[in-house]
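All protein chains but one are shown in place.
As written, the chains take the letters A, B, C and D, and residue 1 is the first residue of each chain.
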């Protein structure tokens, strides 16, 4: 059987760990897949790259994926990356020192920085505000990339930021801010943070490859879940996400969720409909490749 | 043809303004028709290229019910302020470089070094140092839009005919008098062309600034529409940019015709 | 000796200010690093070969895109500059298309061509064709009218009229357009790489930023400036050489 | 004197809202040499430009060899008054002359010889490699004349072609031009502000006046010069007919 070549697009988060492991441990090769991971700076360009066949499979966040489907792209989910977890303290909303922001109510009228408007952290945070009975429209969201969060808090341009490690740790260490809430711990557990998607016609033509891809991820998940593999796992991640070693050693790795079910997509559709991010009702059942 | 400047030229007899406008419109409409055809025949994916009517609907919706009108005003204001700053800075610096060998030696190399730095890469640095304020974005817009005016001014000064330099020398015109009476008028055609470009660049950098520095305006609207794969809204934003660009340029073209009357008396 | 140093005084002052800032007020910043650390990072990038490859990609696509833009811009600009009729017909369309930000086109061209050379060239060409066109048009309008009369008195054909009269007469102004176009092409190339295309200097810059290496990011930014500066020096040199060949008196 | 090569009928020109040239008739026969004189700003250049097809008259028709003139033609060469502007600054003297040959499609191999010949005629052969900016005013003027001669036209229109030349050079070129006309059957329309030159060179002299009105049209006089050819610089200028014409034209121009 001939090998199938797959260029895979990822961004710089640990939720892609299962893909990296499957490449490094040869799980793909075993299934006649030649996967070449390609770093993509902006998550939201992934669907277009898939559409133009520059990528065969890519890892958009659920909000990016669902919006592209909403816009009319015919892509399906082949598998999943990381999952949300109650134990996640790798991201949080951080208040500027001296503001005293704590509860969801305190954010009303404040300027809050998020790394991407409409992206994973933003949608989740708004979900938390709503869950806490606060109208998120009364909060000023401003987009600012991670590395700037600390500077913007210090300079007083923002009152709070929704941020993640390792940037969060640096902000806390410098005393520029404090954790107002680990809001992630209030969100539903076990929801995907990254989806592996491909064009529907590509999947139809490469059924075996798509299945093989998912199976390799399942095998990789098992690898990740074994505590003994921790050191090797971090080494593998470090190969694809180039961060300083001390940062790599401390990074929290979200649990893998290689197989996506309808309920998980439903959760995101619900959250996004709530926040008026979708115009149509995506038929979730047809979006998951079996 | 431009050959016969004096009197009524031969060949394409003076085309009336009305007819020119009609032709101009016809070309644009032909292009729109092509787009309509391309969209309906599905030569292009509807995810990225909407139908013209879809775009119009989004435009209407955004302008009447949504925030598009306010965004447009914000972008226009940012563009105009940035353009004004850019023109002032470009002409002043250009004149300085144009007449002073000292300025050429000291500051031109620095300018040439920062010129190729993309706003998309400089802006994050500027945000880190100066914070996220509208004034900072404005400064970046002015910075980005300054170059066409600056280069044109420098060239305009360099291209003063030697004979005119000698006239100025014979009359012992002071440096400022040379700048205002010979250099700048001589550079005017170049400066005006540069200002037209600068206007466009100002608009584009304003939009990029809004995208990168999260300021309210068409840039943000376009960015969010693109991220949400809402092609019709994206194109509505682009159409508004086109309209802004067209109007500002039409105004400039009128000013240019008046100021350059001596070229085609 | 001192005279030769004059161009570097301002950049050095700026760098010193940045060094001071990043070591005092901004020492906790994740987006900035002292220039001295950037220099170290630069040396590392130089030795591992990544520098050359990325630079070649960016310059290659900038050159190709600018080439397309020059060809189209000069041709169209000359036509519009010579014929008032054509200028009138094209005015509306050009002015409506011109302000479309090239970044807004990135999703569109990605769809058509995916990652790589072609999409980048397309965006660069779109962005830099307008300055070439506008400046060419202005340049043609400023060609000495008497020379155009000489051309028609000799009944030069359109091609000869263009190559023998109009083109040489606008050469000085074309160089201004070219210098502007080069900078725009480079800026757009880097921007496209930052936003979407995973190749070249912009991509290297954004990877550095996302992998928490502000020193390397700054090194890339400085390198982009150096590359742009070098190209500009080259263009200026070319301009002077051409002017000398065309009989300009010193 | 043969059929009319150039024929202007009722040609009138308005510039800047003012009538510069009131309706004027003129016929120039093949091989004829017509000189145009008149005070500064009276419309000599304008008349010539209309004849060459650079401007379309507001009224009347211009015909060259029986065909209406729509624009400039290579059969007619034009020497511009502002010589400095009519040269390509980026081409050497030889290159500027070459332009006319290139326009006419002369083979590259043939050009050097022909360029050299015309440069010899105007006395610029030693300066062939110089650029216009390196030439004196009179030399620039001669380059332009050389270019027009290289064109080998049937009709030569010259707008004060010798205005910047010293007496010697001017007299040499006058005689050279007269020889060319005689030998090659050239037709010339020649603007000058020098009365004597007009009489010395012309078969006929046309005098224009400024600010034409209905009863004082642009065309002040059109006078035959009944002096035999070849003419000679010294003898002709002492010819009684020459002196008479000079007085007569002086009257038309100055005290009219």
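Brief remarks on what is shown
As a convention for this text, a contact is a pair of C-beta atoms (placed from the backbone, for glycine too) under 8 Å apart; a residue touches a chain by one contact, two chains touch by 3 or more.
What you see is a predicted model, and the numbers here were worked out from it, not measured in a lab.
Which of D:76, D:119 or D:139 touches the hidden chain is settled by the complete complex: it is D:139. Across D:130, D:204 or D:237, the residue that sits in touch with the chain not pictured is D:130.
Although one chain is not displayed, subunit B still touches it through residues 5-6, 161, 163-164, 166-167, 169-173, 177, 181-182, 185-186, 188, 261-263, 265.
In the full complex, subunit D makes contact with the omitted chain through residues 15-16, 37-41, 44-45, 81-82, 84-85, 127, 130, 134-139, 142, 160, 163-170, 193-195, 250, 253-254.
One rule holds in what follows: only the chains that are shown with their structure count from here on.
Multi-chain contact residues of subunit A (touching two or more other chains) are listed as 48, 51, 145, 147-148, 151.
Counting partner chains per residue, subunit C has residues 26, 29, 31-32, 107, 111, 149, 152, 194-195, 209, 249 touching two or more of them.
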